[in-house]
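Sharing a structure, written as structure tokens. Questions coming.
All protein chains of the complex are present and in place, except for one that has been dropped.
Our next item is subunit A:
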Amino acid sequence: MRWSEITVYVTIVLALALWWVWVAASRLDRLHRKVGTSRAVLDAQLVRRATVAAELATSGLLDPVSSVLVGEAAWAALSTGTDELPADLLALVGPDELPVGGAALLAVDRGGIESELSATLREALDDPDEVAALRADPAGDELVDLLASSWYRAQLARRFHNEAVAQTSRARRGRLVRLLRLAGHAPEPRSLELDDAWPENLGRPGTRRGPVESAPPA
């Protein structure tokens, strides 16, 4: 074999290897971006849900004990979920009550805190008659609707996010991917595990209205 032939073969092999690396790297890049967006969407929905819960707690429509406990859980979720609270909620609680170092708390157990909010809300809405009474009030009806809508969207967003995380982790596990450090400095994505089981009395998930039985008379 002449040197020119060898050069040709080596070039082909190198080109193929480079092409593979490029494909693998762009795949990883796409997956990391996907995880990033899905996480942002999930965070936004969880914050939305906690915001509605906080509004429900301060609406005076729940009994005092539920109000305090839901408020507490919602506040905990909001202070871990974001360092920038929605304007309407800020107006609600007053600016000086902002938790110190909101962003610094991000590392705490998000899943646990959101699960606690789910459990507290489920408990507060445990009685179908109670929910029907809430819905009898126009403001309460809207809050329950909003809670149902954000809860369902949070469930969806979490499924999609965890799915993206699983795909990314699978792609990162490849031997050559690890050897060549194709993932770069992108942190290993983590799935968000939390209890977001649907509260029975919120009606059918994803619908605009609650169950027909508990809807206010037209």
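By our rule, a contact is a pair of C-beta atoms (placed from the backbone, for glycine too) under 8 Å apart; a residue touches a chain by one contact, two chains touch by 3 or more; residues count from 1.
Convention: contacts and distances are computed from a predicted model.
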item: Record-based protein name (UniProt) of the chain missing from this complex, from "D-inositol 3-phosphate glycosyltransferase", "Response regulator transcription factor", "Nitrite/sulfite reductase" or "CO/xanthine dehydrogenase Mo-binding subunit"; value: "D-inositol 3-phosphate glycosyltransferase"
item: Contact partner of the left-out chain, one of A:Leu69, A:Leu156 or A:Ala186; value: A:Leu156
item: Hidden partner chain, touching residue among A:Leu31, A:Leu56, A:Leu182 or A:Leu202; value: A:Leu31
item: Among A:Val41, A:Ala119, A:Ala132 or A:Ala186, residue touching the chain not depicted; value: A:Val41
item: On subunit A, residues whose C-beta touches the chain left out of the figure; value: 23, 26-27, 30-31, 34, 37-38, 40-41, 44-45, 142, 145-146, 149, 152-153, 155-157, 159-160, 162-164, 166-167, 171, 204-208, 212
